[in-house]
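Heads up, one of the protein chains got dropped from this complex, but the rest are sitting where they should.
Moving on, here comes chain A:
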Amino acid sequence: MKTLEYPQFDEILYTETLENGLKVNILPRKGFHKTYGIFTTNYGSVDSVFVPIGEEEMIHVPDGIAHFLEHKMFEKADHDAFDLFGEYGASANAFTSFTRTSYLFSSSNHIPENIETLLDFVQDPYFTPETVEKEKGIIGQEIQMYDDDPNWRLYFGILGNLYPNHPVSSDIAGTIESIDKITADDLYKCYETFYHPSNMNLFIVGNVDPEETLAFIKANQDRKNFPEVAESIKRSIPETQVDGSDIMPYRATEMEIQRAKTIVGIKGLDDVPEGRDGLKYKETIHMLLYLLFGDTAPQYMKLYDEGTLDDSFGYEFEIERGFHFASISGDTDNPQKLSDAIIHILENAADYLADADAQFELAKREMLGQSIQSMNSLESIANQYDGDLFNDATVFDRAPIIENMTLDQVRQGAKDFIRSEAISVYQIMAKEDK
């Protein structure tokens, strides 16, 4: 078992890749009552075209199937996985994103039993036509709930502009129509392909002994048979235009809301560096957005003071397997003015960064402190682990990247990432009362 030591934070991470390909990370936290375990497959809503394991041809499965599969993993022939966790009082959950699906539990006792339950329920699929049909009603309600959420609609609106022919712009849960086509057979195909241990990782953090924990995880996996995989999974994700020519610059819709919403999206047309340098890139763009739109930025304050934006304003930056984008959004009485102001700041980033030395030094402290604060939470530590994406980086790898960051690096990040042709706007107007 490999150990990674982080003396600055009093932490040691234990890691090993098992024979079947499953990557295991264990972080003991002395003094904690709770243990959190998360079992993740490198498979999400964008992976709907692929070659099933043991086959030759690409198949296209309905949108929303990764999320549907996540729901159905909990149901077995004569019980529900929640019942098994319930035996030990553990709480369990799962979530699906664009490129990953995770199953998790947290518990203050019976940790080995809970880890086994987690591994066993995810590695034992049970799908029948009847159980698949029944789930359509539940997920249909989940989809409708999100349909009524204006912020969710705003987010997928801008994704539709940035990625018009790419599955990232489809709702993670799919649509009522797409999930209606899902069959038990489809689920098995996706399952067998993407839930192979070599495409998965397990992260355990909490009050555990690393040696013992690894030993029974190994024993559990040794009892199971998985097919040998010769090569990596073949997935097909549509190419998007590197010059941004497929981006729709503007769309708007109406909803019965109190106040209009605007979102400005920037599609990453540049290449994210491989491995750890990818994490460095991520931290750099985070810093860039903070310097431009954070609460220590004079241009942000000006817009706040004149009432163009308020506390609903915020920004996000996402890097996932195969794509990256930023979004900046807020509620406003004047959506055009707000999106124009955001775009103006983006396009003049170099000027705003020209004299930002003092602001940058403070921002480094801010980000460093925030990353250390996040280490209080077991969930946050485990969820920040992105597997292969940044070559197994954890929250503990962020600190040195932040400490060594230079303002020139951020300026370069602005040049690479912010391109006028990569910018788009989506707005939701408040429908007038009837």
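A few comments on the model shown:
Assume a residue touches a chain if its C-beta (ideal position, glycine included) is under 8 Å from a C-beta of that chain, and two chains touch if they have at least 3 such contacts; residues count from 1.
Following the convention adopted for this analysis, contacts and distances are computed from a predicted model.
Only one of "Metalloprotease", "Sugar ABC transporter permease", "Fumarate hydratase class I" or "Transketolase" fits the UniProt record of the hidden chain, and that name is "Metalloprotease".
Taking the complete complex into account, A:E87 is the one of A:E87, A:E212 or A:D271 that touches the chain left out. Of the candidate positions A:E116, A:D270, A:D340 or A:E366, contact with the unshown chain belongs to A:E366.
Taking the whole complex into account, chain A touches the unshown chain at residues 8-9, 29, 31-34, 80, 82-83, 86-92, 106-109, 134-139, 141-142, 144-145, 147-150, 256-259, 294-298, 300-301, 304-305, 307, 310-312, 331, 359, 362-363, 365-370, 372-373, 375-376, 378, 403.
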